[in-house]
Structure formats: structure tokens, C-alpha cells
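In this view, the complex is presented without one of its protein chains, the others remaining in place.
Chain nomenclature is as follows: A and B, assigned in order of appearance, with residue numbering initiated at 1 for each chain independently.
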Amino acid sequence: MRRAALPYAVAMPPETEGAPLVLEQVTRRFKIGKRVVAALDSVSATTAPGLVIGLIGPDGAGKTTLMRLIAGLLRADSGAIRVFGTDVAAAPLKVQGMIAYMPQRFGLYEDLSVQENLDLYADLQGVAPEARATRYGELLHMTGLAAFTTRLAGKLSGGMKQKLGLACTLIQPPRLLLLDEPTVGVDPVSRRELWAIVDHLVRGQGMSVLLSTAYLDEAERCDEVLLLHEGKLIGAGKPSQFTQAMAGRSFQVRAANMSKRALQGALSRLPGVTDAIIQGAAVRMVLDAGIHPGIVRESGLTDAVITPAPPRFEDRFIDLLKAKAAAAAIAPTTSAKPAVAARAPAAQPGMEIQVSHLLKRFGDFCAVDDISFTVARGEIFGLLGANGAGKSTTFRMLCGLLPATSGSLRVGSFNLRTAAATARGRLGYMAQKFSLYGDLSVLQNLRFFSAAYGLTGAKRNARIDWALREFELAPMRDATSRDLPLGFKQRMALACALMHEPDVLFLDEPTSGVDPLARREFWQRINALADSGVTVLVTTHFMDEAEYCDRLVIMGQGKVLAEGTSESLKSACRDETHPDPSMEDAFVALIEADTARSAAPVGAA
Amino acid sequence: MKAGMLMRLRGLIRKESLQILRDPSSIAIAFLLPAILLLLFGYGVSLDAKHVALGIVVEQPSAAAASFTAQFSNSPYFAPRNFPNAAAAQTALSHETIEGFVWLRADFARRLAAGKSPDIGVYVDGINANNARLVENYVQQSWADWITSQADLAGASNPLPINVEPRIWFNPAVSSRDYLVPGLIAVIMTLTGALLTALVIAREWERGTMEALMVTRVSMHEILISKVVPYFLLGMGGMAVSVTIAVFLFGVPLYGSLLVLTLAAGLFMLASLGMGLLISTIAKNQFVAGQIAIITTFLPAFILSGFIFDIGSMPAPIRVITHIVAARYFVSILQSLFLAGTVWPVIWPNLLALLLMAIFFLGVARLAARKRLD
Partner (left out) sequence: MPRRVLALIIKEFLAILRDAKSRMVLIGPPLIQLVVFGYAASFDLNHVPFAVYDQDRSVAAQDLVAHFTGSRAFTEVASLKSDHEIKSLINSRQVEMVLVIDPRFSRDLLTGKAAPVQVIVDGRNSNTALLILGYANTIIADYSQQWAATHGLPSPPAQLDPRALFNPNLDSHWFIIPGIVALLTQVVTLLVVGLSVAREREAGTFDQILVTPMRPLDILLGKSIPGLIIGLAEGSVIVLATVFWFQVPLHGGLAPLYLGLLLFVLANTGIGLMISSLAATQQQALLGAFLFMVPSIILSGFATPISNMPVIVQNLTWLNPMRYALVIIRRSFLEHPSFTSLLAQYLPMAALALVSLAAAGWLFRKRAV
């Protein structure tokens, strides 16, 4: 076998026998449909003990496959994996005795109580009965679950499930802890608590932790990072090494007489700009190496105010991906065309969403408790909240999928509680997980949705052609959509939602799991739509995406906790501990204040 | 090491039992479906033709005709209805309001008196062949009785040269419930053993809990044992409940030994569990596992076990297939134990076959189960 040079020798002592994890040229392929896809493509790395190693990459990067390979649940096609010097393929049981592994969805039995789950894993890990009481005490204290030992795991909130899953894997302290996407689907408060536990384990007990995540902002909390993309290791090292490479390249740009979207569009079309994204009222810009920020003014944006901003991990990731794309001579997908000039601005004025005193009860449980807000035409409006905060319920009522218990809901001139089917012809809807017909090809999906929205004849063909062209789906038109990469699925879902040129677009968690480049491209299209007068309502749990919204509401326990622009929400929580709060800080502060007000814990979704 | 294994097994078995108690779909398959089946078969299904709606056409009333038709009105097997002519009776037959009719033509009494042996028309609805045959037999029986009684009255010798004495052993009342209900126990145990077991393991795969189990120090046979033990007990519990219902609610006799019944049920349960475990290693989602379990275990237990349809009368290739259906052996043991007693010549070979099938399926399931995801 051809032996490629080890691409990333993470700073390590030459003696690797005791290293928690050694990966040598690990390759693993899967068959998806008729294609053979390399989930991992000669990945090599060595990690040091007593650290938190972040395994970072978007969905489909190969994180879970690598976790499973290390845990001995899968076999590599080639290459070797050693855990503390023991080869996993040769002695899986010995390795399984040294590690603990928390799979996605936490591996909990939902119909067992917290205590019963702990008992089961204590039995499985051979914890002596006399040692249990103290160990349970420690773990329950650490996870804050002591008050809930008799509750069924299925009835816990996402964050509590995650902590219980962690407690179960930790009953017998392992030497190497594997956590597969522990922070997915968990609100920012719970994410912070999880990180506190992980820090405690590593600093206090010298445990080694390998943690995978799709959230790039979590990289900065790791000691070291392995950056995966499409099965390849594209970077490894300390997070500071990644951000240092970007030193002096990131800026905040404001322009007084220009909308933020126009500014962002102009900047992203500028040669030499790696990345430009909306952040609140300003645009965050990353320049290519060696480019001076002066190019912005030179390009004609004379009134732009440019201030340096601290580099972020994500900047480096984008930089690496762009470099890779350029090397492969592929036009970067964030081709800066003014994406979807889908329609002429709607003629009738006041096309907007009005929600007043909306209430939804499920039995005794009040999922949405008397909320009111309005959205102006052409606005991008965000709906944020933890799991169970009521944002999905609100969203479903807005789309007409769920009847409201009371209150009024108007979209444009229609009352959605009573509106006829024609009213829905004005709406576009993109569901979570990009739910399209997985068994149908791309073209068949487009055909179906165009007909479902009542398009016929030449008009329909024209729109299908438009979708194939505009969303660059033509090469994939006959592929079965289930087998498409996530980014394609997302584009296709948006194309289907736009077939009928809707006035209002509903987006439910539109970018979860897709890689940052696809996310940027996606938001570019949404920005263009908003500019052309389409009203966009979006739910998200990515805090940085909240920055793309013109205005947003944060929900908690069925109520609106705060409403405003991202700037106003952030400045509202500015204090001495957070002189420059992030969106996440603002969110956490609001939730904590709300939780403090009501003693009852947040229920499950 | 030994203590560790016992601790792990105890933990797993406790977990499995708690899950059974808390999962509504387990309860549905383990208790609701069996209850529905038992009630349907106990009360709803009967192959015994009783109160057969029989049309009587007497074109010319006479004493002879009356004595003949009295045979039917006095029999528990018939619920006779009179029709003025054959055409009306035939219409009723094709509307399925009667299942057959007896037609005494106008010249019946005259020919009888003249010793000219008149024909008695017997028409049955042949669409349900089985039922038609039973009706025909009942009519024939009534006819023979009538002839014998006529001869007795006249003091003449019996014109029927042969007197048939039927003896039905083990089930003298020929109640179909007495043979359907015991056989049903095999079907019910298949539901828990194969279908439920396959579904719960598939569910562990779907929910990702199997993955979490596999990275602990648990070995594969510990996982398998922990599935076998609770579902074995559940199935045996279902058996006990079914037997109790059969004996006390439906009054089916149980002549054989309870011990042998328990032994046979235990072996059958192990064979079913082996099938269930094997299915779940092939199908890792509940939808496919359910489909395969229904086609390979439930359906054969119904059709190919001799539970309803006679195996001996099936074509040879199908008969060969029935040998790999575990329920076949168990149904045979059940029918003997309930209605005949502990008949060792029937029990031995069938027990042996069940033992071999249990070993085979559990063995193959163990070999097929790997502590890996690929």
C-alpha cells in the first residue's frame, strides 16, 4: 500500500505507547446506494493524555465512524487504531475495558428511571455494590440530577438526558472517554454545564476525553482539535494555533448609508475577501492572507468603518475549506452571485405576520402561553428558544399545521386559523431535517412540489429549470435524494419551498448539521429573498445565526422572554462580567433569569 | 470474572423485565393479541355445523313425508325452514339464507307406498365445500335413522345391510373448540417468542442503546441470555394463562401431564426465541423484523402446524416444509396432551424434534450475533 506521509504530527513525545489514542492511516468506506463513499480516508493522529480533544466537523465528516472504530464497534478497512498502546482490532474487549463511550442520543433506556439507568450501567461496568452509594452521590451531584432519580429517562429534558447519559458512562471512571456529539439538540445553558463537567473530569481526574461536535465555536473550548471534513483530517493542533493563523485578518465593517445585507453582499463579492457574514447590525469580514483592509474603501465603499475583530476558529475552517476548494479547482460554492432574485417585490403593502395572544394547550400543559409579535414585510425574523420552550409549537401554528387553542394569527390578509387552501399558496415551508421524499430523485421531488403548489405547463417547466440552475442541482437531477450529501439536500429543500414564489417563507432549523460553507451560501440566498420583499421566519439553535436576523424573539417556557434586534438583546445583558456579550451570553442570561423566576424545571419538548 | 458476569446478567435481566412492564407495545403483543385470539377462537370460530339452516320442500304433504321431515326438526343439527317449491328454496340457497335443502317431490308418498323407492333430492351449497360435506353427512345420518325406524315400525328387516357404529375417541362431542384452543397456545407463544423478541432487539438497534451496551464489558452471550430469560418467562406465563383460560373458561379437558406440557412448552419457547434472536440479527429495524417474523413464524404456526389444516392431506412438498416449523411438533404434543393424555409415542419424537430445533436456532443465533455494528 502506498504510504502517504503522516500529514499532521501533533506535538507529541516520540514514545507513543502510552498515548490515549493513536490513529494510523485509518480508512473506512461505506456503500451508499450505488456509490462507495470513504467515511474516513487515511486519517492519522496521535493525542496526548489528560486533554480534551475535539473532533470537529460538519455532519457527514466521519466523526461518528471514527468514534465507533475507536470503540471497536466497526472495523477499519485499513490502518490501525491503538488505545493506550492496545490495538483495537486485535483486542476489542481489552480496549472496551479502558474506555467509556456515549453514543449520539446518549444510549439511555427511556422507559427506565434515572436510578434504574444508573444501576444497569453500574452492573454492566462491574462496580462493586458497596462502592455504588458514594459514586452515585458524586455523579448525581455533579450532574444536578439528584432530585430526579425516580423520573423516567424519557421524561427528562434534552439537557438532563445528556447529563444522565454522561453519568452512566462515567460510573466506572474510564481512562479515555468518548463523547459522540454530546451537545447536539441541547440548549446553550445545558451545553455550558456539560463543558463544566468535562473540564472537571480532565483537570481534576486526569481523564482523556475525545469529544465530537459540529459546533465550530466549541473548538475553542478544547485543548486540541482534530478537524475533519469529508472523511479527511484537514487540520490538527491547539485551537489557538488555528486562530493565530488568522490574526489580523478579521474585521467588523459598518456602513452608514447601506443596509447590512447590501454591505455583506458587496463584501463577499470582493476579491481577497475570504468570508463575510452578517453579525447583528454589522458585517464580519475575513480577508485572504496578505490582503490589506484598505481594499474595502478602494472598491468604492468609501463610508465603510472598519474595526479589527478577534479571530475565531470558524474563520480558519472557512479559510482551509476555501483553500481546498481552490486547490481542487472547483469554483467555491459561495459564488457571490446575487443568488435568488426569485421574484419582483410584492405589490401589495403590509404583507406581514401578526401574532396576538396566541395560546396552545396540550391537556394541562400550556406549550405556548399568550405570545404576541409582528413581522414586517421583507424582514428576517428569528424564533429562538431551548428545547421545550414552545418555539416549534409556535412555528407549527404559524404554518397552519397545528390549530391554536386561542389567539389570532394573521399572515398577510389571511387569518390562518380559518384560511382556505389558497392562503397556503402564499407560504413556503422548509421542514427540519430537509424532509423531502428520500426515495424520489431530485427531479421527481421538484416535479411533485411544483404540481402540489398548483404550477402547470410551461410555467412549471420554467420553474423546475430555474431551480435546477439556480441551486446547481442539474448534475444531481436523477440521483436518489436520500443518498445526497446534506448540503445538496438543504439546497433541494429550499428549491422545493420556493417553487411557487411564496410571499412568506418558513424555515425550521434550516442549517442544522450542514457545513459552514453551505450555511453561508444558504444565508446568502435568504438575504436575497428578503431583499426582494419575501418575509422570512426562521427557527434556529445556532446562536450566530440569530445574528443574521433583523429581529428575533427568545422564547422560554411558552412565553416570549425578549424581543428585539440582536444588538439590543446583547446590550441588555451587558455587565461587568460580560463587557462584550455574545448572543449566547444574552440567551443564557435570559433563560437563567427566567428559570430563577419560576422554580419548576423546563419540561421536555 | 464469574461474579462480574453474574452482576452484568442480573442488571440486564432486571432492565429487560422493567422494560417489558413499561412498554405498551410489549403488553399489546404479549397480552392483548393473545386475549383477542383466544376469545376469537374460543367464542367466534367453530367448524361444527350446528343448527344448519336446512330448507324443506314438501310438494305434496303426506304422513310419510311428515315422518321423514320430523327427523330434521327433532335434530340439534338442523334448523329446518319450509319452502313451497324447489325454485324458492334454490333462491334462498343462492342468497345464502339456507345451507342446503331437502326436496320431497309430489309423488313421494305414492311411490313409497308402491315400493318404488322414490328419490329424495338433497341439495347443498357447495361453495363452502367443508361445510357442505358436513351437512350432507348429517342428512345421510338422518335418512338412515329414518329408514331403520320405518322398518322397525313395519316389523320388517332393516333394508340397510350394514350398521355403522361411529366411535370418536378423545373428543366424543366433536367440539372444534376442544382442538382449536389447545393448538392456539402454540400460535400465542410464537407471538411472544419470535415476534416480540425480534421487535425489542430491533428497537434497541434503532434507539442506539445496543451501541451503548456493546462498548461495555458485556459479552454477546450475556446480551443474548439477558433477552432469552425474561421473554422465556413471559412466554411461559402466557402459556399458563392460556391453559387456564382453555381449561376453566372454555372447559377444554386436560388429560395429560402438566409437567410434560411445561417441558414441551419450554422447549418450544426456546426454539421460538432462537428464531426471534436470529431474525433480529438480520433485521435491525422494527419494520423489517416484524415482517420477517410474521412470515417465517406466525403464519407457518397458523397454517402449516396442523393447528387448523390437516398436514397429512397437504401435497408432499408442503409436507416436507412443515418439518421445519417448530409449531408443528408443539401442536401435535398439545392436542395429545389435552385430549388424549400423556401418550409417549406421540410425545417422545416431537419433544426430541423441539429440542433439536431449540439447539439449532439458539446456536445459529449465537453464531450470527457479533459484538460489532458492521
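The criterion applied here is as follows: a residue touches a chain if its C-beta (ideal position, glycine included) is under 8 Å from a C-beta of that chain, and two chains touch if they have at least 3 such contacts.
Since the model is a prediction, treat every value here as computed from it, not as a measurement.
S.K.: Can you work out which residue in A:246, A:296, A:355 or A:399 touches the chain that's missing from view?
M.R.: Per the contact definition at the top, the residue touching the missing chain is A:399.
S.K.: Tell me which residue among A:150, A:302 or A:422 touches the hidden chain in the full complex.
M.R.: A:422
S.K.: Among B:72, B:123 or B:268, which residue is in contact with the omitted chain in the full complex?
M.R.: Here the residue in touch with the unshown chain is B:123.
S.K.: Can you say which of B:88, B:112 or B:225 touches the chain missing from this structure?
M.R.: From the options B:88, B:112 or B:225, the contact with the absent chain belongs to B:112.
S.K.: Could you tell which one of B:88, B:225, B:254 or B:343 touches the chain left off the display?
M.R.: Candidates B:88, B:225, B:254 or B:343; residue touching the omitted chain: B:343.
S.K.: Mind listing the subunit B residues that contact the chain we can't see here?
M.R.: Answer for subunit B: residues 25, 28-29, 32-33, 36-37, 40-41, 43-53, 68, 90, 93-96, 99, 108, 112, 115, 117-134, 136-137, 139-141, 143, 147-148, 150, 157-172, 174-176, 178-179, 286-288, 290-291, 294-295, 299-300, 303-304, 306, 308-310, 312-315, 317-318, 322, 332, 335-336, 339-340, 343, 345-346 touch the chain left out.
S.K.: In the full complex, which residues of subunit A touch the absent chain?
M.R.: So the residues of subunit A touching the missing chain come out as 362, 396, 399-402, 421-425, 427, 429, 431-433, 435-440, 444, 447-449, 451-454, 456, 480, 496, 506.
Rule of thumb we're sticking to: only the chains that are shown with their structure count from here on.
S.K.: For subunit A, which residues are in contact with subunit B within the complex?
M.R.: 68, 71-75, 92-93, 96-97, 99-112, 116, 119-126, 152, 168-169
S.K.: Going by the contact rule set out above, which residues of subunit B touch subunit A in the complex?
M.R.: 4, 7-8, 10-12, 14-15, 18-19, 22-23, 207-209, 211-219, 371-374
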